[in-house]
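For this view, one protein chain was removed and the others were kept in their places.
We just call them A and B in the order they show up, numbering each chain from 1.
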Amino acid sequence: MKKHSLLAPIIKKEFIQIIRDPISLAAVIMIPIIQLLLFGYAVSFDIKHIPMGIFDQSQTRESRQLIRAVTASSYFVIKGDAHSRAEVTDSLEKGNIKIGVIIPPDFADAVNAGKTANVQLLIDGTDANVGGVALGYFIAAAQGYSLDITKRILNEQGASGLLKNFPLLSQRLRIWYNQALRTENFIVPGLIATILMILGVLMTSQSVAREYERGTMEQLIVSPVKVYELIIGKLVPYIVIGFIQVTLVTLIAISVFHVPLRGSLLLLTFTTFLFLVSAMGIGFLFSAVTKSQQVAMQMSFVGTMLPSLLLSGFIYPISSMPLALRVFSYVVPAKYFLVILRGIFLKDLGISVLLNQILIMVLISCIVLTLCIIKTKKSLD
Amino acid sequence: MTEPTVQAVNLRKTFGDFVAVDNITFSVEKGEVFGFLGPNGAGKTTTVKMLCGLLMPSSGSAKIAGFDVAAQPDDVKNSIGYMSQKFSLYSDLSVSENIEFFANIYGVDNTMLKARKKDILGLVGLEGREHTMTSSLSAGWKQRLALGCSIIHEPRILFLDEPTAGVDPDSRRMFWDLIYSLAQKGMTMFVTTHYMDEAENCKRLGFIYNGKIIASGTPLEIKRTKMRGTIIEIDTDSPSEALRLIKPVETMKEVSFFGRLIHAVTDTPAGETEQPIKAIHGVLDRNGIKVNRISTIPPSLEDIFISLIEQEDSHEKA
Partner (left out) sequence: MSRWKIFSLRVKAIARKEFIQLRRDRRMLFIAFMAPIIQLTLFGYAATLDVKSVPVVVCDMDKSMQSRAVVNDLTASGYFFIQQDVPSIADVRKSIDDNKAMVGIIMPEGLERNINAGRKAHLQILIDGSNAIYATMVRSYLERIITNRALELSNEQMSKKGLSPPAPLSVQPRVWYNPTLKSRDFMVPGVFALVLMIISTVLTAMAIVKEKERGTIEQLIVTPIKPVELIAGKLLPFAMISVIDIVLVTLVAVFWFKIPLHGSFVLLFLLAALFMLTTLGLGLFISTISKTQQQAMMISMLLIMPIILLSGVMSPIENMPVGVQYFTFLIPLRYFIVIVRSIFMKGAGMSILWPDALALAVFGIVFFLLSAGRFQKRIG
């Protein structure tokens, strides 16, 4: 009798089980969509409209000019004029304002005399990002003001030659790949990588651990199914779900959030497949090791959710991390996939530029699958 | 007390369109061993679960120890013990930890706990295994532990859902000895089973099939009232030849092998079987077949239930 593959029945069984549990299936499909919508509509990392309190003791043309320079951008909004220093500190303490500006009484005199004018800034540093950005914006505005003063002085002193070329050094700054610095453009690739990793590992690890817990794994192992057939059969359905997730997220990203997809769709499909294999493989491995749903789940949370969220370069730049974490990030598959996704979505990079990342992902997949086979065979004994 | 301890009236349970239990009415007296019999999927577990408050009846009502299952679930739960068909104790606790746990849940406080635990362990024969992890017990021992945990609080009524499935003959005997001794002390026993020999041991029986009770009463009553006709058992040297010859004999309803023997069922009542016996004897003698023995025998429960199911099925078809 010709020996035919037992792959199909395993895949079919897996699909049946997936469909029989519509709650989990719905959750798995909904999670990425809800995440995307939240990131797109609700959560904003842009720091704008920082509430600011001003105590202007100078009340002159010069001080008002400074205030105008500061508020010309949409970065700050003035929350009322304070009439004392205490009023400013009070609002700051209560959290009504994040930045307080105190302009000294002799501000105009100092400026006009070409002397240093001291402006005091009080910043709420609790949110270091907001604090840092507020400080940066204010300093930039103050620099602009200084430039204006210099210009005025040059004008007054009749140095029109200098004025023409002022300032001497100028910068032409260009932002690549994401000119308008839109958050959506950066969220979508990151979201795809992290969501696929997290859900991929969770789904597979649960399904395999459940078989161990219920004893059905024993039944499969005593059957003539080959170990590799078992593994492939378990992975295929979840890879299909992974593709459904990617497709949905990509479609929403492109149509609703106008995220560009500049690179090759084929390359995207191929690399997504590679990534899914490694993610699902890790899930399989977790459950083959733990044989318990609860433990596999916690391992997935700690072992994949955080690394792919934190160490992939999604939000937090790897370059600012301590050495140990930078080293550790080399084994996080999401890191490579993220580079690929950003490369394909935003940069239109081809396979030649991304070859390194692709090869590493192939390597990770091979190692993970080999470990799966070894571990499952061991559990036979 | 004359009021029955378990009383179900028009109890019915549907899952979607499927009727699992169909308007059943029955009662169980205090201190009796009631056997609830039926093939797989008949609706035994579903009935027990409704009586224990695990499933809401779709319609109808049931009273346990005088308390209504739907209206007074707390009182019901205080009066019953339940041993489910599917093992449902904590497999990651030891034998003794499981017993202590359920004892506490039933309000046995720590002053009485030790004595009670010892009693239970002795009762179900688990002494010396107190510290075994439940997951490593064999199926039979798990059942013993489950029984032990369900009688910790000395319930008035004990529901046992197939307690002896997958249990060796020795343990089965122990189970039944225990069931009798508990019944003797006044505990009402509600036992579901597949085993006919176990059914014979029950004081009263209910036979459920396709969600309906198709027979109930003492084993004797059921045998007397439900068997239509009489069984004649024939022992010959060439049974297959004999079978062929007996079939056309007048009043024969059903003729079949019973091991080496032949069972022939006639229409005639038990007291009037001389005529058919004579007829069978005659036809065999004429054909030179030696009859070693021929006599009427009392029907076994198995005979009855098989015939009841056949009647029910032909009814259904019609």
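The rule is short, and it goes like this: a residue touches a chain if its C-beta (ideal position, glycine included) is under 8 Å from a C-beta of that chain, and two chains touch if they have at least 3 such contacts.
What you see is a predicted model; the values in this text were computed from it and never measured.
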- Message: For the chain left out of this view, which of B:5, B:47, B:84 or B:164 touches it?
- Response: B:84
- Item | Positions on subunit B contacted by the hidden chain, ascending | 52-54, 73-74, 77-78, 80-82, 84, 86-93, 97, 100-102, 104-107, 109, 149
- What subunit A residues would touch the chain not displayed? 21, 23-24, 27-28, 30-31, 34-35, 38-39, 41-49, 51, 66, 92-94, 110-111, 114-133, 135-140, 142-143, 145-147, 149-150, 153-154, 157, 159, 161-162, 165-179, 181-183, 185-186, 189, 198-199, 202, 206-207, 210, 290, 292-295, 297-299, 301-302, 306-307, 310-311, 313, 315-317, 319-322, 324-325, 339, 342-343, 346-347, 349, 353
